[in-house]
Structure formats: structure tokens, C-alpha cells
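The structure follows.
Omission of a single protein chain aside, the complex is shown with its protein chains in their original locations.
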Amino acid sequence: MEKLDKDSYLKLSKWKRFVYKFKYFFLITIPRVFFKIEILDALSYLKLNRWQKLGYKIKYFYLIKIPRFFKNLGLKIWKGIKGFGLGVAHFFKNLFVTFKEGDKFTKLSYLFMGVGSFARGQILRGILFALMEIVFILYMILTGGYYLGKLNSLGLVQPLDADENLVANADNSFRILLYGVLTIFFIVAFIYTWYLNIKQNRINEQIKKDEKAIATTKDDLRAVVDQQFHRTLLALPTLGIIVFTLLPIVFMILVAFTNYDKNHNGISNALFGWVGFDNFGQLFSWSNGTNTFSATFGEILLWTLIWAFFATFTNYFLGLVVAMLINKKGIKLKKVWRTILVMSIAVPQFISLLYIKNIFAFDGIINDIIKFFGGQPVHFMDDQASPLMVRVTVILINIWIGIPYLMLVTTGILMNIPADLYESASIDGANVFQQYTKITLPYMLFVTGPYLLTSFTGNMNNFNVIYLLTGGAPHPQEMLKVNAGQTDLLITWLFKLTIDDSNYALGAVLGIIVFIIVAVISLIVYNILPSTKNEEAFQ
Amino acid sequence: MARVQLENVKKIYSGNVTAVHDFNLDIADKEFVVFVGPSGCGKSTTLRMIAGLEDISEGTCKIDGEVVNDLQPKDRQISMVFQNYALYPHLTVFENMAFPLRLDKKIRIHPWSEEELKKIDEHIEKLIAQHADATGNDKKRAQLEKKIEELKASKEKGKEVKGFTQDEIFERVTNAAKVLGITNFLTRKPKAMSGGQRQRVAIGRAMVKDCKVFLMDEPLSNLDAKLRNQMRAEIILLRKRINTTFVYVTHDQTEAMTLGDRIVCMRDGFIMQVGTPTQLFDMPDNLFVAQFIGAPMMNTFNTKLLKDGDKYYVDLFNRKLPISGAKADALKEKGIQTRDILLGIRPEHLIVSKTASEGTIPVTIEVNEMMGSEYHLHVSSEDGTKIIVRIPTINLSDKEREEMVTGHVINLAFEPKAMHFFDPESEINLLAGPEAVNSKGPIILPGEREQA
Amino acid sequence: MAKSIRKLLPLFSVSILTACANYTFEYVIPPYPGEAPVDAKEDDGIDDAGSYSIKIWCDNRIESLTSTQVSSWVTAQNGKYKIDLKIDPMGEDSAASTMLEGVDVGADIFVFAQDQLAQLKTAQALAPISGNFLDVMKESTDPDGIAAATIADKVYAFPFTGDNGYFLYYDKRELSEDEVKDMSKIIAKARQKDKKIAYSVLNNGYYTASYFMGAGCVSEWTINNKNKFSDYYDTYSSEKGLIAAKGLRDLHKDEDLFIAESKFSQLTSGKAIAAVSGIWNYSRANEKLGDNLGCCELPYYTVDGEQYHISSFKGYKLMGIKRQADAKKMSVCMRIARYLTSESCQKERFESVSWGPTNLKAMELPSVLNHKGLKALREQNAYAQIQKPCPGNWFSQVTGIASSITKNSTDAELQEKLNNYASSLDELKG
Partner (left out) sequence: MEKRSMGMAAKRRVANITTYVILVLISIIWIIPFIFLLLNAFDVGNPGLTGNVWPEKWGLGNFAYLFSAESNFLRWYFNTFIIALFACVGQTAMQFMMAYALSRFRFKLRKPMMNMMLVLGMFPGFLTMIVLYEVLSGLGMTGDSAVPGLILVNIASSGMGYYVAKGFLDTMPKSLDEAAEVDGATKFQVFYKVIMPLCKPIVIYTVLTSFMGPWGDFVFAAAIAKGAQGGMNVATGLNSWLDSSNIAGFYKYFCAGGVIVAIPVIILFLFLQKYYVEGVTGGAVKG
């Protein structure tokens, strides 16, 4: 709409003026107030009163930060894809160019790895490359091929024939999937090494052209403890993580796409096969309402998030308070208080939590005390208790578990807070509470930012407390169908599904969802936390 | 004892931020060169590139003629003193200084001791005897002959020893400690020592090694003023004793002036000027060097240079101050005509004359900073331009000292010899040589100026 | 030069990975060598002489007794077999769950509670018993025991003990003969003496069912040939079920008197006057209380004036043989299992840990007949129902009924709980 100046507005009839005002309000004022923002510089921002500042911040967050976040995200993803594309193109171009220009040794090393290195006097590398190729070929012929071939069917020879007699040389789908994944890892490693072997030939040729000295085996060995020392350090831990963490996780993610459960355990009663996204379908079929699996999933997810939030923050703040109590200037016997608290960490949880469970049991000591004072015994953590009571009790007990550890963490950090901060605050007239909120907390949050995050994700996967204390009680009939309880976390429900009921496929689906939720939360928080951004603060 | 050559050295950080632009310098053997400049001018980065702690993005760095770009710090035979001393907290002072010696595994030749020589001779006799009675088989005889040859050769050459022996280490460390006066601290841990002492240990650690180049990265900046002056003197003595090539980085211009044979003044990754202290003090290539060297800072005035026949005048505070002597001849030689200039004169080159005259300017004192041996007067002329004057108090009578108070009017005379004339656009000294670098706006290197 | 060798180190990690991958090399020859297995058919015709290493899982109390029994059996075969025996003590329920975790690594012979039979059968962990072994078993063993080990008229295990039910333990000093006949009297005495009753009727389906069975309810599950629970006949939500629910509601009025069965020891330490538990606690209770210990059938409970005798499961512990490709080993294990469940072994076991035998002759022995615990169990079994195979989650559904009832739920609410239970049964199919 075109804006009218003063007198052309006056010319309008009464009705037209009303229409104009109406349009002006919606098309100009609303956008100007809500959707347009002019960035204030520091000074003009400080002039705003408290509410304007808040309004400005909120608008700034939604109109600037969020779009920028997504723009950056989009850029990053686009760069990633472009980078990947470039990388692949580069990979093939490299291969082709090296082959065309390489001398006969380089050409040979395409087929027999290590030939190039031997030709150039790098015996150690040559041996390693050749060894890798031989081992790879042998492995593929004898076992890799066998499992890779069966990977898409996960086994054809069922362990039992029609009338349930044992079949000889039956397949084992569990082992086929596991060694299939291992073989794929091995193939990727081989391709990387093969590409490495080619690239080194090209580098050595380049060096030869510039008449520089090619790295001898002695140089390689010296590099292991010098220039390349960080790779030597990382080699063993990374290998351990690949074989003992990454491999099982990849296996588990794949299990989510199979029908691996008590009727098809892949070894003795029936082979399991690929079923695509059916398992996810079952979990997310909200539509038919009656399906208790997805309804239970929603409730347990909600409780897991509430639990993780409360468990983390109650422990954090109360741990800090206890640490401050002990660290207060006038308090003597500091070591004694700390020792008593620390003793409770040293006792393994499966012993201490059993005792706490008996204390809170229906016929436990607390109820005896209540009866002694004439009260009615209370159901704290058994099946007759109300869900709210059990949840509150569990969080309280978790405080008992968490505080000593937090007290230790925060005691150390408290000692590092420069004393002059408190002195200047008390001169400015801040009382104890203000000092806590204005100095201690901000400093602590900065230093223990990452710790807070890891303890939040840790609490989401905190198995011991719930499993040992409540076992998921109370179990309403509705949730019992999928053997879950109202204080079950995703992790304890997962345990019941897989270990108790050997329903591995659904357990894997659940595991993936827990994995995604926790991963998304922490990656966002991880990149926002100040202390993780300026990591180099101290160096 | 080495010559350090830096040719077109550049340092470009990720995201193409250039910290050092086209750095060219040729440091002669045993020369003490100081890199000076405000923080962030790339002086430390350049030093670290020589040391090998930073990769050289472009260009080459040669030590004793050998390109060291790809060498690791330990293979460049350099030693370095760090700004925060970087002493190993868990080692005693002795161990700190002995650390580099224990790591050194190079083979060195040592003269044989008496008994060792005797033992070798006996061994040779024994072999000759064996050679004599092994008449039959030639192979054995040939072997024996070769063995005898070897022994004889090693007798002349001397004993080959890997690294330093224990007493060699002891001797070197104690000598260094004696030089630095920290002998009775040798068994202490760095934590238990003061800043000055720690700095000496750091120097000691660098000193014990025989190195080609001795690098120092702002070693005195963590010390208090008094200790800094004392350490400066010690470093001068040290330099004579160690007698090797020094590269010293500092942001304090007094250190540069007192220590350096040659000074490399830098800003934003560019070399402003390379020259001896006096060259930089008396003949600054541009306004930046002029103002950076010398404290308090040189005064500058926007004025006009008037050429009247073959006489030159400066139109200052509507007075025409004559320029005479060497400066005038230089201007004439350069054929400078009347033009706008930036006049620079150092506070210590302004003289308070007793009587007002044609060549003096009346100024009123605003602030008088009493520095003990001299006054730093902050004065302002009739039209309000601020000038700083430095006057030694020694040859002032008591009465004159009393008058040096705010509001008092004094007459200033300009010492013609100490005037500097800078071109307002490029801030280059009119009398500077062709390779002078501008210090205003985007810095244009001499080479590039022709194309511009 | 430094730059050109920066690619060296991944070689190390890769070569270690290959070394690591090697371990699968000699391990992974196709599994299960040997010819097609033949189930031990006809009489013991199969010639299975040879040496075997056999692993047995049984309760720690009978660990040493079992190993002596097996070695005596081996010597009795005068050299036909060479057995390298390994016994790991393991309770019945953890034996079943460990077996389900990995059938191929489970023990060759293991004792498990009867309610796990269906799950173990689904996992194909049990070798069917046939031929001579079956005939001998049929002649000499308690028919109910055999029924407990049968699915779709195939027998999958040897009945090991016939005492897996529960009965009433009580302190004779506190309760007289006739008081123990009526639940309300026991509760009144407990309230009066401020003592407890160790009976998990309110929070464990295995015991809650005793009220429903007492009122006459039944729950039977049929398994189709694909070992899935295809159909069920259940009367827990009928009006008989409502009677039981009312009984449970009355118990909730005194729920503070009831403690879990795991706290059975409070009977021996005098804090409880009665307990409902199985024979596994008999020897300790007898040792502690001596002749103050009374054992008898479960009492009656009264609802709306009518008296109902609390029922129980007539349960059996079974000895199963792992189904494996090596037919010979399977047949040797069957021979051992048959011997361990023979009359002489059951008698020895009864004398040492007083577990009820399933062998018909052993059951008639005078010492068994007038054994205080077993006599009570036999009297109670008159009112008990044979425990048939049922889905794993069925017991937790029954627990759900008891735990959702409160002392002031109305009859309509009780019925609603029962209906919830009934509707959940379809989920348990499959």
C-alpha cells in the first residue's frame, strides 16, 4: 500500500480514512514493531529501561540469532557436501593422474602395494603395505567373503527343519551380521591404505624431482617418536574405540532393522532377517492409539528428561552449597566432614542402594519411626505407591548419591575463585545470598559448564539408581504389557526389553532414539557453552 | 657463530590473515639485532619462525647458509629465552640448565688421555706380534693389518664421544652459573626464586649449549623497572662473553636502543626501518619510527616549508624560523621546493632561551613532570598546540626552577640540526633514502612503489 | 622431508586392526561340524561310548552331592565313558535366564523352574525326551510332574523335584492348630501380637494367583506348532475372580502386617508368626525353630460369608538337557539326567536337603511321607493347580491386579481392574 502524506490523508472520506488507518496498522506498524529490528549500538542499548532491554533481547534472539544459526547451519552442511564431493573428485583425479605420470614402480604398486616404497628404499613401509595386502586377501578368501556374501540374507540354512529337527551346519545370523560389519570396516581400512600407498609414490616422485632426500626407514622410526608422535599416541586408543565401541554400536543400529527377538535368536530357533523400518513403524504408530508401546514411550521419555534435569541440577546446586558450608572460613575439622561424605562414594552402589531401598521399604525403618509417632506407614517406592511419591523419593535419594561427588568437584574450584572478588562484593554491600548468585554461581557455571553437560547426559543413561532402587515401580497394568514402569528411564526399560525379554530389535530401535535425543541436546549445548568455545583460554 | 638470512619470509595464518609481510633481513655473524615495535607487529612471530616454533608460510630462512625452513627447532642449533622463562618446575636449577646438555647426542672428538694412549700402543704391539706369527694364511694377516691401521688412525683423530660426559656438563653449568651469579641457587626449584633469578636461570639454560643463534623473546618484560635496567647491562656483558649472533625481541624502545647493533623497527607485519640506533634516532625513515624511538615522543607540527632563494624557512606560529647547517644543505641537494610538511622535533632538542628573540616562541607551561634529573614540561603555544619539552635540571638556577610552574611563560628555541621534515601524505622523511617505507594508510613497500 | 612422511602412522593402526581381525581367521570355520544329529530314539541303542566334557548348572546346596552321584554313575558304567565334569552353582531362575542369553554357551544339563519351560522351548534350548528314556520316566515318575514338563504332548525335561509349590510355615508358640485354618484369625493374632506375616500375596503374581485359584479361577494357554501362545482360556475376570479380588481388598486393610517372602527369616527371628514359602526355606527354619515350627496347608479366606481354601501351584523343578548338534553327547547327558532323577538319587537328595522327590517309589518312603514340610505340601497340593506353561509376562499382569487394588476400592473398581487384566492377555499372545 502507498503511504499518504498529511494533506492527501485529510482529503479522504471518513470511511476511507478508517480503511487506511486499519491497513496502516497491519501492514506498517505491526511489522515495524515486531518484525523489523534496528541494531542498537552499545550506548543506546544501555539507555533502554529494563523491559525494553528484555524486549530487545528477545527480538534480537528471534530475528537475528535464530536465522543466523540456520544460515550458518545451512552453509556448514552445504560446505560439508561440497567438501565431500570435492574430496571424492579429488580422490579419483589423483588416482588417474598418478597412474598416468607415475614411473613403472608407481604403476606396479597399484596392484602390488609396497612395490613403490621398496623401490625407493623405504623398506619398513614396503613391508607394512605388502603385509596389509596379503592379510586382506587371505582374510577375504577364507572368512570375509563367506560372511559378506551372506550379509544381505543374514543366513539361509535355518537351524531347524520343518518338524523341528536340528540341521547340520546351520547358519548363525548373529555371527554373520557381526563379522559382516567387521569385514566392511576392514575393507574401508584397506582402501584407505591402498590410496595411501599410491599417494606416497607420487610424493616420493615429487621429492626425487626436487633432488631432496627421500625419508629412509630410520627417519620413519624417528618420526614415530617425534613429528608423528601424536599419531603414535592416538593409534592404540582409537583402535580400541573402533573395535570395542564403534563396531558394537554399528551392529546395534543394524539390529534395529531386523526381527531379532526371542523367536528368532539367530542361533538356535530361527534366523533373523532384514525387516526395514517395520520396528520403527511399530514404535511410531501413534495412530491406532491402543498400541501401548508408543504411548508408554512418550511417558517414559518425558520422565527421563524430567529426571535428568532434576538429578543434575539438584546435585549441582546442593553439592555447591555443601562444599561452601565446609569451606567456610570459621569451620574446623574440614577434613573430617569431607571424609565422611566421601566414604559413601567408596561403597559400591549395588550394596549402598540395597540398604537405602530397605530403609525406604514399606516395613522399613522410616515407616517404623512414622508408626512410632502414631502416623500411617507410607508407600515410598513399591508398587502400591503413587508415581509422584516414588519419583520424588528417587530424586531425593539421588541427592544422597550425587552430593559427595559434586562437593569434591566444587571444593577444588571454590578454592580457585580469586578472594578479592568476594572482598569487593562485601564492600559494595552484597549479602551472602547475593554473593552466591552474583559471584560463585556465574564463575562455577563457566568452569563446570562441560561437566554439567556430561552429567546431564550421564543422568539420562543412569541405570544403577533406578534399577537398584525402584526397578521401575509402580507398574500400572497399561504399562505392564510392554514390561515398563512409571519410574523406568529409557535405559532401564531398554534393559528389561533386551535382557529380560530378549526383544533386541525393539530395544535397538529404542537405543537409537535415546542416542539421537541425547546427542542432539548435548551437541547444541556443547557449542553454546562459553567455556568450550574459548578452549585456549589458559594456554 | 652464524649468519642468518631471511628472504621474502611471509607468515599467513588460516583465513588468510597475514602476520608478517615479505620480511627480508641479512643478520651478519655475531651481530646483535633487535626487533622492536608495538605488540602485534609480528616481531615475535618472526623470531619464532627463525626458531622453528612457527611454520614459514613463504620465503626461506637460512642459518649459516643452510635453509632451515623444514628443520625442527632442535636441529637448527639455536637457543632461546622465553618471555615467561619456561623453566621446568619439577627440576632444580642445575637440572634445568643441564637439560639441553643431557639431550644432546652429537658425536664430538676428545683428546685421548695418557693411559688410553699407552693402552692403544700395547694393543698395536700385540697385533703386530700376531701378524708376524700368522705367516701362513693371508686373509688373517690382511685382517690384522686393517685393524692396526684403524687403531693408528683413531689415535691421531682422538676419542669419539657421544653427547656430553657428566663432568663436562657439571663444568659448563657451573661456569654459566658463575657468570650469571646464581651459583648458590643451583639446588633450588624455580618456584623458590624471584623473577630476576628465574630470568637468569633461563638465560643460563640457553647459554650452556654452544649454539649458532641466540634468540630472546622479550626476556625482561616481566621484571620490575629497576631490575630491568640492571639486567640490560648484564645482557650487554653476556653478549660479549657468549660472542654469537643474537636476535632480541622487545616492545621497549630503550632496550632496543641500548642493546642492538642494528634495530629492525616493525609495524603490522612490515619492516618500517632497519638501521643502527643512531640512524633510527637521527634519521628516521618515517614518522612512525621517529615517534616510536625516543621517549617522550617527538613533537610534530603541520606547517609549511618556505624556500627563499637558497635559504629555507619554517613557517611556525607565524614566525619564520631559519633552517641552517647540514639540514639546509641536504634539502637543497634534494631540491625540495616550498611545500606543506610535517615538522618533527624531539622534546630534548627544544632549548629554553633566556631572552625572547626572532627565533624563539613564547609558550605557557601547563604541566611540569619532575623526573629527578630533568623536567618534562607540557607547554602550549599561543594558538594552543601542545608541545613537550625535556630540560635537564642540572644547569638551572634555583630561581629558574621555581619559575617552572604552571602558567609561567618561557621562550623556546628550535635546534635547527634536530628538525625532521615528513611528507604529510606518506609520512616519509623528505631526506630519507629511496628505500624508505611509508607509515601512513596502506603500507607500500619500496619495490611496489614504482608500479603504484 | 618432514612433511612427506606424515602419512606413516595410520599404517600402524591399520596393521594392528588386521592383526585383530586375524583372530577371527582360524576361529570362524563354519560352525557345528559333524553329521546330522539323530535324537536318541528307540532304546538306548545309540552307541555313545567316549569321553566328553559336560557342564552342569544346579543349586549350590546340592553341588557336592550331584558331583559324587555323577562320578558314582561313571564308575558304574565300568569305563564306557570318560566324563570331565564341571558344576557351576546357580539358582533355578538365573539358570533359565542365562540359558536364554546364549543357548550355544549354556550348560549341558541344568535345573530350572517349571514356569520357564515355554520360554526355553521357544529358544530351542531343550532336547525332547523320547524312546526308552521316556518309557522309563513314564513308569517311575509322578504323572503330574511329566505333565508339567510337556508341551504339545512332547516331553522336554526330567521332573527333578516335586516341591516347587508353597505352604504355610507358622510358629506353634503363637498360633494353634485351628487358628492356622483361617486367614482372618492369623491376621488378628498378628495384629494383637504386633508381629508380621511373610506372604507376598500383594506384590508377587506367583502368590497373588493363590487367591484367584482358591476362588476357582483358571488360566490355561495353548501353544501352536510354531511355539507361539496362540490361544488362552482365562476366568480370572469372572465373578469368581471378583471374589478373590474382594479377598485381596480385605488383605489390603492389614497390608502393614504383610512383608515380602524374601524376609522369611523374620519368622525364625521371632518378628513374624507365619510365612507362606516353599521347601527351599524348610531346612533353615527347622534348624532354627525345631519342633516350634509348624507346617500345614494354606488357610481359608472368607468373602461375603463364604469360605475359600487358598490354593497354590503344584510346581515342579525340571532337569533339562541342552539341545546340541553332538547327538552322542546329548544321549550321554540324557543318561546322566535319568540317573540323577532315579529313585536312589532322589532319596539321597531328600535326606541331605529334604527336597520332595518325583519318583513314585521314593515318594512313598516313610521318611518322605511324614516329613513335616512335604506332608504339608502334599495336603496343600490337594487344593493346588498344576502349573502349566504360560507367557513370561503373565505373572507380572497378575501382580498388576493386586498392586492396583487398595483397601477402599469399590466393587466396580475391582471389576475394572480385572477387565484391564483380561484385555492385556491378547498382548501376551505371540
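The letters A, B and C name the chains in turn, as written, and every chain counts its residues from 1.
The rule is simple: contacts are C-beta pairs under 8 Å (C-beta built on N, C-alpha and C of every residue); 3 or more make two chains touch, one makes a residue touch a chain.
Remember, predicted model here, so these are calculated numbers, not experimental data.
Although it is left out of the displayed model, the omitted chain contacts the following shown chains in the full complex: A, B, C.
Of C:T98, C:T150 or C:S184, it is C:T98 that touches the chain left out of the display.
In the complete assembly, the contact with the undisplayed chain comes from C:M90, out of C:V70, C:M90 or C:A245.
Hidden from this view is one chain, which touches chain B at 51, 53, 72-74, 78-80, 82-84, 86-90, 99-100, 103-104, 190, 205, 209.
Taking the whole complex into account, chain C touches the unshown chain at residues 23-24, 27-28, 57, 59-60, 88-95, 98, 101-102, 105-107, 259, 261-266, 268-269, 271, 280-281, 284, 288. For chain A, the residues in touch with the chain missing from this view are 174-175, 178, 222, 225-227, 229-230, 233-234, 236-238, 240-241, 243-249, 251-252, 255, 322, 325-326, 328, 330-331, 337-352, 354-356, 358-359, 363-365, 400, 404, 408-409, 411-413, 415-416, 450, 454, 457, 460-461, 463-464, 490-491, 494-495, 498-499, 504, 507-508, 511, 514-515, 518-519, 522-523, 526, 535, 538-539.
Going forward, only the chains that are shown with their structure count from here on.
In this assembly, B is the chain whose CA centroid lies farthest from the centroid of chain A.
Chain pair with the highest count of contacting C-beta pairs: A-C.
Ranked by how close its C-alpha mean sits to the mean of all protein C-alpha atoms, the top chain is A.
Once the centre of each chain is set as its mean CA position, chain B and chain C turn out to be 90 Å apart.
Each chain gets one centre point, the mean of its Cα atoms, and the points for chain A and chain B are 53 Å apart. Annotation for chain C: residues touching 2 or more other chains are 1-2. Among the residues of chain A, those touching two or more other chains are numbered 227. The touching residues of chain A, when paired with chain C in their complex, are 125, 128-129, 131-132, 135-136, 138-139, 142-143, 146-147, 159-160, 164-170, 172, 175, 179, 182, 185-186, 189-190, 192-193, 196, 199-200, 203-204, 207, 212-215, 219-220, 223-224, 227-228, 231-232, 234-236, 238-239, 242-243, 262-263, 265, 267-269, 292, 362-363, 367, 371, 377, 382-384, 474-478, 480-483, 499-502.
By the touch criterion given at the top, residues 1-2, 4-18, 20-22, 24-25, 28, 30-37, 39, 97, 100-104, 119, 122-125, 196, 202-203, 226-228, 255-256, 259, 263, 323-325, 392-393, 396-397, 399-401, 403-404, 406, 417, 420-421, 424, 427-428 of chain C touch chain A in their complex.
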